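For this depiction, one protein chain was excluded, whereas all remaining protein chains were kept in their positions.
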Amino acid sequence: MAKRFDIQRMPGFKTIAAVTFVLLYMPIFLLVIYSFNAGTSIAIWEGFSWRWYVSAWDNQQVQDATVRSLIIAFWASAISTTLAVLAALATTRTPKFKGQSAVFAMINQPLMVPEIVTAVALLIFFAMIKVATGYTGLLYLIIAHTAFCIPFAYLPIRARLTGMDLALEQAAADLYAPPFRVFTRITLPQLWPGILAGAMLAFVISLDDVVITEFVKSAGQDTLPTYMLGQLRRVVTPEVNAISTVLLGISVTMVVAFTALSKLKT
Amino acid sequence: MTAAISVRNLRKVYPGTPDVVALADASIDIQDNEFFTLLGPSGCGKTTLLRMIAGFEHPTSGTLTMHGEDLSDLPPYKRPVNTVFQSYALFPHMTVAQNIGFGLEMLGKPKAEIKQTVDEMMELVKMTEMADRQTGQISGGQQQRVALARALAPRPRVLLLDEPLSALDFKLRKDMQLELKRLQMETGITFIFVTHDQEEALTMSDRIAVMSAGTIRQIGGPRDIYDHPAERFVADFIGDTNFVPAEVATHKGTDADVTLSSGKVVTARMPEGEQMQGKVTLAVRPEHANISTEAEGLLPGTLSEVVYFGTDTHYHVALDDGTGFVVRRQNRPDETSGFSTGDRIGVQFAPGVGQVLRD
Partner (left out) sequence: MAEHSPPANATEKRASRVRWLLLAPALLVLLFAASGPLLITLVYSVLTPGDYGGVIWQPSGDAWFNVILQRDIFDDTLSWSDAHLSIFWRSVKLSLMTTVGCIIFGFPTAYFIATRPKKQRDLWMLLIIIPFWTNILIRTFAVVELIRNEGTINTVLMWSGIIDAPIQMLFTEFSILVGMIYVYLPLMVLPLYASMERLDFSLVEAGYDLYATRMQVLKRIILPLVKPGVIAGSILVFVPSLGAYVTPRVMGGGNQLMIGNLIELQFGQGRNWPLGAALSITLLAIVMVALMAYVRTAGKEGPGHG
């Protein structure tokens, strides 16, 4: 007997979708599995072991890079989120203004300009400052990361603000709350899921950045991703898999939490 | 007596291509203790006017005073007016009691006083048991009451209500109409009420301003507006109306003798201060007219349709002059009109019932 006609079916589409999902996740699964390999190969399974996690943990360079990554990601996400909250308030809670599109273009610039171009531009600019001031500390990386994290923090916060019922803030003003109290009593309590989402996104983006960090960092300032990039040139052991797995875990947790947060009703 | 709210030549233009004129040139005086309604279709400027009184929008030109004091540069949080929002705008992260007390808290009132007023208010709107509920956990009608209590708690001199009943179902809306009227009488606060629902306006208001296209068309009491609409828009927007072509024969003050298409002459009402001559249009409410024999009637025609509505019956008449006319008669168990479809009949209305409309 013939199958009933399915309006939505397209021949072969399901197969390709299945193949896509398999191809999308297989490399990642293998990467994670081999991080637990007892042997030194990334392809031949020799039994389960934590040895590569232990070895990564004991590796001084990995430790330093981890701490550096976390410091940068912490400050970059904290600062960029704060600035993004202010900017989002300015672009959603005041009337349309001249120069609005220029402001949007500037905020979104890091999303539009190829990363390699930003990286090179920062290399050039910071090289000038390094020569002029002699300072070669972590601040350069923190500022660079802050800048490209701003649009990522800005977008969910802005989305939350525009999704909020303006009448709530007007009601508060109508009930004698001056602007700052409207913000602390009405806007902020409802905005926090957006702020948290923005901050987490910024944190992940900063933690994962390779290109800009690679160009901006001074000698001995490797973060985890640039350390890994350096390692890839050598014979690779599952230690890199172990580091990757940890980073992956952080990203996945953050993304799932981010998705849940963005769904919270206003 | 100075007006509670005095609006003079208020104008609001939203720049754009082309500019949008939300309010063309509005002037109104709203008295103390008055239940005043702004009535009109959506986009007529009624909400814009209300939001300007609240301070959420700024006039392009014109003045706005409250008891003689200029409001123009006062931000919303310094104006002694409170608003009941169409969406209620209850703070979702606060309880019912916290919502009601918010205004007093912002005014820096002592805790004991806030508590007492909040209790009173909850009593007033019959929400005492719901004090600690989150606003998401109460029904639409209850939210409506909380919004009302919240706006009343700081004892504003003027309460602004922006279509507050539009989200409620029919039955609840009827109850709330009476409730609002009661609250207004009890508190003695001036209410400015915005609605597009003519029936709501007629039942509740002391006075109504009918608006369309950014202009105030007519201001008056409900009866005045319904019985004597000054222009076609008002007659058309409020209730059902027959428009009857006529010609002014003579007029004295608000009384005018007009000649109908049938040649018969009847006395009609002219809007105050108007001196219209020549061809005019009369507005006649369907329930103000009657049907009779062709000879007795003012306007001869053929009965084209009889529609039974339960409480009343509509008689559709095709007049000989080519226009249509509807007569509405209340049904009584012991009475029928005695006419049926196709009969030659006449339409009748008493002197003074027809209203001459401004162009």
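For clarity, chains are labelled A and B in written order, and residue numbers in each chain start from 1.
Note that in this section a residue touches a chain if its C-beta (ideal position, glycine included) is under 8 Å from a C-beta of that chain, and two chains touch if they have at least 3 such contacts.
Keep in mind the model is a prediction, meaning the values are calculated, not measured.
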Identified contact with the non-displayed chain, of A:Ala38, A:Leu70, A:Leu83 or A:Leu166: A:Leu83
Contact partner of the left-out chain, one of A:Val54, A:Ile116 or A:Leu264: A:Ile116
Touch list for chain B against the chain that is not drawn: 13-15, 57-58, 60-61, 72-73, 75
Residue ranges of chain A at the interface with the undisplayed chain: 5, 7-17, 19-21, 23-28, 30-31, 34, 41-44, 79-80, 82-84, 86-87, 89-91, 94-98, 101, 103-104, 106-107, 109-110, 112-128, 143-144, 146-148, 150, 154-155, 159, 179, 201, 204, 207-208, 210-211, 215, 225, 228-229, 232, 236, 240-241, 244, 247-248, 251-252, 254-256, 258-259
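In this section, only the chains that are shown with their structure count from here on.
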Intercentroid distance (Cα basis), chain B paired with chain A, Å: 55
Residues on chain A engaged by chain B in the complex (per definition of touch): 165, 167-168, 170-179, 181, 185-186, 189-190, 266
Residue numbers on chain B that touch chain A, as the complex places them: 54-56, 75-79, 81-83, 85-87, 89-93, 102-103, 106-107, 150-151, 154
